[in-house]
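In this view, the complex is presented without one of its protein chains, the others remaining in place.
Moving on, here comes subunit A:
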Amino acid sequence: MSQEGMKNIANGVQSEVRFSYNDWQKWLPEDGEMIDGKIISGSEQVPIHWKDITQAFQNSCQELKPGELVHDQYFSLYEAMSAVELMDPKMDSGMIYRDCASPILSFEEAVEKNKVQVDNFSPSQLIGIVDELLACVASWLDGQPLVQTIFTCSYLHKVELIEDTYLKAYCVGILKSCDLIWSLIQSGQVFEEEDFCCPSHGCSLQTNVTNAKAFASLKEVDENCARNVKKSGRKPEEETDEQAKSKNLLYQALHTRIKFCRLFYSFFHHLLGTKMNEPFLDVVKASNNRLQSMYAMIPLIKDTCILGDQAEMNDCGNNCMMGFNPLICMKHLPSQFPKAIEIMERTKACDYIYTLIGRLLRATEVVEISNIDNIIQFFANFSCDNPDVLSRSALQHLFCETFKSCNDKKAMNEIIKKAIKIFTQPPILNNPSLKGSQRALEISEAFFERSDGPISRLLFTYCCNRSRQREKIGGLLEELSAMQEEASQCDEQLNVIMERIDSQLHHRPYLGLWGLYHTCKIMEYYLLLGFELDLYGTYEYYIVYWYVDYLYNHRLSCLYAADKHLQAHEAASLDFRKNKNKKSKKKKKVSEHTLEIQLVDAKQSMCKGYLRAIDGFVKQEKMAHQNSKYDNEKLRYEHRILPFMNVYSPQLITYEKFTEVREYTRAALATATEFYSSSAKFFNMAKTKLEEISKPNDDVTNLIKITKTNMVVMNLLASGHKKESKV
């Protein structure tokens, strides 16, 4: 061992011996013994001499003490963690091939040796293959690696070798669609490693076939299929009724699949196409029609899955379809622990695609909305169902193309203005005299333009998966808070200008209120999302409900203030109209914010109901305390609301303030029974408020059910029922 190259790092009893490249030179074999290959260096071929060093290596290892390690200077223990032990079946993915009876052939080799059918397929064989391929597509969209899903279908490895026109057109259509899907997902940037596996490991979705050719082939086979269906509809003499009917059904089933593939491909192609001369709304309309047709086809495909050939046992002991092999691409996987993949069952894949198309259909509705607040709500509702990554990306794409495209730079600005106008009716968007002020216009326009950033980020956040949303809210709140601060400054500056124009006129915090409203909603969302993701222990519920209650309070004040501005505006325009037309009748209009006020008000009462219930449980010692070894409530409180640190308003409530209020409320009532009664009253109050909502939707109806049940339970507890039980 070279002494210069050796560096001992004392670390208890462990030590490391690091080598430089020169040290390794000494281990290079001497001349002779085995010549087994050649190194090509430049144009010269250098013979390689192999020498068995096992014994020499093992002898040298004897010199090492326990815990001593020899490694290259740039290969630390951290890098070593990614190492796999060769030949260990748990780690070495290559070991999978061990059980195969014969070597796995590439598609080209298989075609050459006639081991795979490429022509003269029966309709049931075709149905089996295309259904299996669709199941692979669904599994890929569901987050599995490309290599272990779509590329287990060997036909896709070299589509030009497929001779059957139906299968070739279908395979090309799927390959091209998947490439477009990948572009769509890439452009949305809302995927994370847990959502989606990017194409990699030497598998490419690109083909040499042009779009025109691919569409032409699909059209041709579609027409052929239609002819076959028609032809098979007429019963030939030599066939029985039953035979003719089943043949016709097979052709129909195949035709539906070809039509579906054509629509699927053209949907993505058209949506992502760069036809500058075609208005995007027209693109969406056509896309919507395609989705509607596909939506109607999927149940037909699902019902006829049974007509397709089913999987059979192959050489490697895997149950799979002709032309498919789960191991065909395994060599492309990086040397890591093999991940077990299950391809979706065919009918389940149909269900998956059906839900996906339903979501895509819903996503197209976004282009019809013309006010950003409604768009935000649309995104929030869309996210509630935990949608797949493709529909989330499509929603993001549809929104950006409609409102943020290079063709229409003002669109985003307009929908923001429209929302603010509906929210508070600020004079800058109404008052003609103020509109005349160039300075006022500049100030407000600059604000609208700058709100684009935080609002777009808010929408982007809603397009991420639910867990990542929560992670991203910290950064989002910083941006929203900055926007809100700017809104307030803008309000102040506009007020100065307005008062200068007319001392009777004032500019209230119209823009600031709108900013505050969105900040409050995201803060509430952050806390409530924790319930959905199951992040809170029961001992944390008090803090969460308490803070949500505080935030509801802010949102309510904000809505009341906005409502007041709307009423003032309504009164002013009514006076204006009255002066113009004395006959106009006064008609009481329901305010824009009424429903939301009722709902938030009811939810706040529910929060208070929960808090009083917990107070009762604590008083009766029914609820487990968190008095564990390392728990510190203050630290826990502060970290749980850490993303609110940088928010300008609603102001952060310190732990000291929180405990002060908690102690005060807990001292207000003497017994658990009183707390339970108080809780029941709050739930009753919430119920009454919810029942006052005209045209209640499903959410409201569900909330009414919850408040009813909780009220009954609290009344029972107040009457002493199940006194001994624990929460």
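Rule of thumb we're sticking to: a residue touches a chain if its C-beta (ideal position, glycine included) is under 8 Å from a C-beta of that chain, and two chains touch if they have at least 3 such contacts; residues count from 1.
Simple rule for what comes next: contacts and distances are computed from a predicted model.
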Response to the item:
By UniProt, of "N-terminal methionine N(alpha)-acetyltransferase NatC", "phosphoinositide 5-phosphatase", "Ubiquitin-fold modifier-conjugating enzyme 1" or "small monomeric GTPase", the chain left out is "N-terminal methionine N(alpha)-acetyltransferase NatC"
Worksheet item: Of the residues A:99, A:119 or A:194, which one touches the chain left out of the display?
Response: A:194
Response to the item:
Contacting the left-out chain: of A:87, A:216 or A:533, that is A:533
Worksheet item: Which one, A:70, A:84 or A:441, makes contact with the chain that was left out?
Response: A:84
Fill in: For subunit A, the residues touching the chain missing from this view
11-14, 16, 66-67, 69, 77-78, 80-81, 83-85, 88, 90-91, 143, 194-195, 337, 339-340, 465-467, 470-471, 533-537, 540, 626, 628-632, 635-636, 639-640
